[in-house]
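Dropping the structure in here first, questions after.
Apart from one protein chain that is not included, each protein chain of the complex appears where it belongs.
The first chain written gets the first letter, and so on, giving A and B; residue counts start at 1 in each chain.
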Amino acid sequence: MEGNLQNLFLGFSTVFTATNLFYSLIGCLIGTMVGVLPGVGPLAGISMLLPTTFGLNPASAIILLAGIYYGAMYGGSTTSILMRIPGEAASVMTCIDGYAMAQKGRAGPALAIAAIGSYIAGTLSVVGLMFLAPPLARFALGFGPPEYFCLLLCGMVVLGYMTGGSVVKNLSMIVLGLLFGMIGIDQMTGYFRFSYGIVALGDGIGIVPVAVGLFGISEILATAGQTKRPVVIKPRFRDLFPSREELRDSVGPIGRGTVMGFLIGIIPGSAHIISTFVSYALERRISKHPERFGKGAIEGVAGPESANNAASEGALVPMLALGVPTGPIPAVLLAALMVHGINPGPLFIKEQPVIFWGLIASMYVGNLVLLLLNLPLVSIFVNFLRVPYKVLYPTILMFCVVGVYAVNSSLVDVGIMSIMGLLGYVLRKMDFETAPMVLGVVLAPIIEVSFRQALAMSNGEYSIFVQRPISAVFLVGALAMILLALKPLIMKKKDWRERLTEAEKSN
Amino acid sequence: MTIDRVSGTFFILLGLFVIWERRVLPLGTTGNPGPGYFPLLLAILLILLGGLLVIHGGHAIALRSVKWPEARTAMAILGCCIFATLGMETIGYRVTMVLILGFLFGILERLKIWQVLALTLSLALGSFWLFDTFLKVPLPRGGFGF
Partner (left out) sequence: MKKTKANLLLVIAACLGMIGLFLATAGADEPYPTRPIQVFVPFPPGGVADLVARPFAAALEKNLKQPVVVVNKTGAGGAVGMQAAAVAKPDGYTLMVALSSISVMPEVDALFGRPSTYKLKDFAPIALLTADPTILVIRKEAPWKTVADFVADAKKRPNEIKYASSGVYGTMHVATEMFAHAAGIKLRHIPTAGGGPALTALLGGHVETIAGGPNVSIPHIKAGTLRVLAGWGNKRLASLPDVPTLMELGYKDVEFYIWSGFFAPAATPAAAIRVLREGARVAAASPEFKSAMEKMDTPIQYMDAPDFQKFWDQDAERLIKAVRNIGKVQ
């Protein structure tokens, strides 16, 4: 503890220099902007600025890039809440209840709670990062393919509770998403699946075009031509602040979202978006009024937003403690350090205390800066809703197109976005909830590959899933949850979900 | 003909299509699943779910009652997206955006001509500057070099 405090002091002294404060601020600003722009996400922002960091000293470089990374998680919720367009892929879940709140005139509180939740999650995660990095990282390394598969299986079962409506319809959305996720090169054998000669489909259809298309474009398609525009209640100044009730309701989701997001984030290879889905599903499951979800429940914003901020910082744990990248963004951060001749490895924290503790301190500062930045901006952003829709939607359309294109300089992505937009439009008319499909697209490659890798490791023996302790635990958990869900069927009592659907219908 | 029956049928057809398409992919064994294994599993699952939808779909809303008032506008907007997909690299980002925005503001939304010009030019050129110059993401310049 002593040593940690001393080091923290060292870190703060590194951060509170004019240059590093400046870079932290710039990083947060660019991160917020990149998060707000649909399609363009933190990866694009970091890649863009990577060359400029070559000339800086390593501490400043990593402070700048990390600022972009978690700053984007703050900005991503803005367009999700105001326009139902995910600012970046992990913000998809915020679109559902956030936008519903905006339509009720509660956009201000939604934005505010998103910012507050992100701040608390971000700061608590830094504490976790600070104290627990090495042991957590070692634990995370123990996650191999079998553990991964069982974990995701568990997650999928939890997600069965994710949205209301017919179980069959939700399941078919997940399966449809999983099928779309199968497009591309099969990682295990090199076969091209369903790509029809278009090389760009070799990597599969990306999550960004799918998320922006299914949510953003379909929203535009559905609303633009309506003669009776949905009346958006213009918020008054008083309405910009969350009510006491809303704040109280958010405490639990923020706490749970933080813990869950952080734990999911440290696992190498997990996508942040998974933490938001799980948080949403969890909040819905334990809520006393699950029928509010989907119609503007503040828990549906507080939980996922905290989760994705916590996950983004959790992802830094293995990278900093062991030099192991958990995903593409930490990989770029690693590269940024390598370019300066610093090789993150197990000795990184010991050998480069200036950089490590400087980064930790900058994250405390950065999160605070972002909170102070985003809260006043709430009133400005909310005024976007005042712009007449007929001017707004072509602008949004343009940003969606250029944002999706910018991710990979690929027009194929724009095409996928358009097709997904059409699909989302038709599905909404047919009364399907599109969020599970996004999850399917994200999970499909990971689940399948983990399963086949696990079997490759055991040479075909299925027992590997129960032989290893962590995966056995998850497997048992998944089975337990499935049984719990099936219990009412066996007991012939009405499932809480059926009661719920009936309650919704009678409303 | 309810919406559930329609979507159920669609899923069944899609499942069959996937099964047909995956015949080139080896299945492997249960101990060593090949690339065709999971798609087959998912396709079967989709067909089952589609079947359930069709069977129980009787009490859903009738297809006829689903209103599509915004369909024409939606198709026009979709057309713009497809136009961007096909043409942006050939004629350049700025020209494409000017055309699309001009179409949306001017023809679909019938704004005044000076509003159309102001919005179109400022958005197209502004976003180009934001991405290409400021964020250094190269946007296509098209055959005219513009």
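By our rule, contacts are C-beta pairs under 8 Å (C-beta built on N, C-alpha and C of every residue); 3 or more make two chains touch, one makes a residue touch a chain.
Keep in mind that what you see is a predicted model, and the values were worked out from it rather than measured.
**Q** Could you tell which one of A:Leu347, A:Val387, A:Val466 or A:Leu484 touches the chain left off the display?
**A** Reading the full complex, the residue touching the unseen chain is A:Leu347.
**Q** For the full complex, which residue in A:Pro135, A:Gly202 or A:Pro376 touches the chain that was left out?
**A** The missing chain is touched by A:Gly202.
**Q** Would you indicate which residue among A:Leu64, A:Val324 or A:Met481 is in contact with the undisplayed chain?
**A** The missing chain is touched by A:Val324.
**Q** Quick one: which of A:Gly41, A:Gly71 or A:Pro145 touches the chain that's been left out?
**A** Missing-chain contact among the listed residues: A:Pro145.
**Q** What does the interface between chain A and the hidden chain look like in terms of residue numbers?
**A** 43, 46-47, 50-51, 54, 141-145, 184-185, 187-192, 197, 199-200, 202-203, 268-269, 318, 322-325, 328, 331-336, 338-341, 343-348, 408-410, 449, 453, 456-457, 459
**Q** If the missing chain were put back, which residues of chain B would it touch?
**A** Contacting residues on chain B, toward the hidden partner: 26, 28, 32, 34, 136, 138.
Here is the rule we go by: only the chains that are shown with their structure count from here on.
**Q** Suppose each chain is reduced to the average of its Cα coordinates; what separation in Å results between chain A and chain B?
**A** 22
**Q** So in the complex, which bits of chain B are touching chain A?
**A** Residues 3-4, 6-7, 11, 14, 18, 21-22, 25-26, 29-35, 38-39, 42-43, 45-46, 49-50, 52-53, 56, 60-61, 66, 68-74, 77-78, 80-82, 84-86, 88-89, 93, 97, 100-101, 104-105, 109, 111, 119, 123-124, 127, 131, 135-139 of chain B touch chain A in their complex.
**Q** Which bits of chain A are touching chain B when the two form their complex?
**A** Residues of chain A touching chain B: 34, 40, 44-45, 48, 168-169, 171-172, 175-176, 178-179, 182, 186, 188-189, 191, 193-194, 217, 220-227, 390-391, 393-395, 397-399, 401-402, 405-406, 409, 411-412, 414-415, 417-418, 421-422, 425, 427, 429-432, 448, 451-452, 455-456, 459-462.
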